[in-house]
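Left out: one protein chain. Kept in place: all the others.
What follows is chain A.
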Amino acid sequence: MACNSTGCESGCYDREKDNGSKIVEDAVVTQESVCVKCKCNEPMTFGDGGSEDGRFCAECFRNNVFGKFRLAVTSHAMITPSDNVLVAFSGGSSSRVALQFVHELQIKALKNYEASRDRSLPVFGVGVAFVDETAAFPALSTEMIDAIEWIRSTVSSLSPPAKGLHVVPIESVFGSDSLDPRDRLVKLLDSVPDDTGKEDLLLHLKMLSLQKVASENGYNRLVVGSCTSRIASHVLTATVKGRGYSLSADIQHVDARWKVPIVLPLRDCVRQEITRLCLLDGLKTVELACRSQSGINDLVSSFVALLQEENPSRECTIVRTAAKLTPFYFNKIPETDDSNVPMATQRRLKRFNLKYDGSMTTEAFCPICNGPQNRSDSSELDYFEEGQESDALYAACCSSCRFQILPQDGSSREQFGSFLPDHMISQVKHQKVNSQAYLREKIKDCLLLDDEEVV
């Protein structure tokens, strides 16, 4: 507690104001002059007009943010000694902090490893991935080259332990045997009529390219630096796009519906904390012009910013509300019987084992956004014609992707389908087969003929 009297005996550490004037004995000090947490250091003032300014000292502030990160990692078994972790790095502040924190965790693990006698716990591996979107934004190619240079030097400065850097061109989603991937990407994006849909499709492609580089290079975790603020925006954009059912899948700490599970260790940190931390620790970031949004996504960002002005804790309330929605069975790291995984990790995974009934595991996923679909929505899966791939695509997609991403008429849709990455199309076929098989399973004990003629 701050006091203003030189005769104070509580032992608090009082400081004079910078302008040299001594605090008048009877005047009330309006601002705390010690950190409210440790009560010994001088509080940091960021002067950014944000909340909670001038309350914590640099150390306590930093420990607070890192503490939240570490708690998320340990309680959700995000990173364990046997893992090989790929950090998605965009150059922005959140992913920069995520990279920094993961690096610090790794250093600590290395120190423990070297200090331990039996060397039982290995140090997890860390790689960094940057998605190069030049193919989608050709005008930004010089900016991108500079950014990549900067990223290269930043990553190499984060060693030891050394980290592999993977610069992933976004057109790599089409696979190495695609004829002219850049051109194909441009054609794909141009055939999307809606601006917001175009933006969202690009995001889905980005995730696909990250998944590709992760699985091809032996990573088993993908760290994404999404913070509370980003998730708050996502809650609202999902709501206004009619994606209320799949929302709870996207905002948890763990998203294991992908081949390489995605983890969000900064989910409980707000952007203000992250920006301040970058300032405090001198972490440089790069803002690429292609990050700017348009359409609905931009409208929602502005809306959230407006709400924040009115009440700085609004973002947290939004995420807290959405966190009360029921997650899916894949929103946790799957249990494993792998003997390479340390017992402590296995125990931790078991602790979060939630009971789900079997029907949950036959969730259908939209081939474009990978959103789980309400069974009643996907009841149209049966109506498509044989060989009519575009209609199969329409039937398999969620209503949001149908509206904002798929072209409206049949022939454009067919063309669009031909441009899509093979991985997405194979999802459609996979679903087609799956739904029939699923229904057959349910009724097979009543079927008299056991060959496929009976449909």
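Here, contacts are C-beta pairs under 8 Å (C-beta built on N, C-alpha and C of every residue); 3 or more make two chains touch, one makes a residue touch a chain; residues count from 1.
Rule of thumb we're sticking to: contacts and distances are computed from a predicted model.
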| item | value |
| --- | --- |
| Among "Phosphatidate cytidylyltransferase", "Ribosomal protein L15", "Calcineurin B homologous protein 3" or "Cytoplasmic tRNA 2-thiolation protein 1", the UniProt name of the subunit that does not appear here | "Cytoplasmic tRNA 2-thiolation protein 1" |
| Touching the absent chain when the full complex is considered, from A:131, A:235 or A:364 | A:235 |
| Which of A:62, A:314 or A:423 contacts the chain that the document leaves out | A:314 |
| Residue touching the undisplayed chain, where the options are A:168, A:322 or A:368 | A:322 |
| Where the missing chain touches chain A, by residue | 193-194, 196, 235-236, 238-245, 247-248, 295-296, 299, 303, 306-307, 310, 314, 317-318, 320-322, 324-326, 374, 399-400, 403, 408 |
